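A protein chain is absent from this complex, but the other protein chains hold their places.
Up next, subunit A:
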Amino acid sequence: MVQITFVQPDGSRTTIDANEGASVMEAAVSNGIDGIFAECGGAMMCATCHCYVDDDWRDKTGERADGEEIMLECAAAELRETSRLSCQIRLTGALDGLVVHLPDEQA
C-alpha cells in the first residue's frame, strides 16, 4: 500500500491508502475523492481526472504519457507545468506519500 494526499482548491487535505499498480485516478474514485470525475474510466479521452502534481513529487511521477498532452489541452481548468491526467499516473512504491492538488473545475 502507498499513501496519497489529495489537496482540494480550498486547501483541505484527504489522505488515503491505495494499492500499488492502481492509477491515482482509480485510487481517488474508489475512495470517493471529490473533484476527480474520470468520466472515460481512464481511456485518456475526457480530461475530467486532471490534477496538479505537487512540486516535490514531479520527478518521481515522471513524464506525461504519449498522447496525454493533447488531452490535457482539453481540461477545463488552467493548464500548468505540473498538470497531469491522474489516470496516467501509476502508483509504485516510490510514490508512497504522493501529494496531488485538485483543480477548481473538471467539466
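Heads up, the rule we're going with is that contacts are C-beta pairs under 8 Å (C-beta built on N, C-alpha and C of every residue); 3 or more make two chains touch, one makes a residue touch a chain; residues count from 1.
Here is the rule we go by: contacts and distances are computed from a predicted model.
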{"item": "Protein name, per the UniProt record, of whichever chain is missing from view (\"Spore coat protein JA\", \"2-oxoglutarate synthase\", \"p-450 monoxygenase\" or \"Putative ABC transport system permease protein\")", "value": "\"p-450 monoxygenase\""}
{"item": "Hidden partner interface residues of subunit A, rising order", "value": "37, 39-43, 45-47, 67, 70-71, 73-76, 107"}
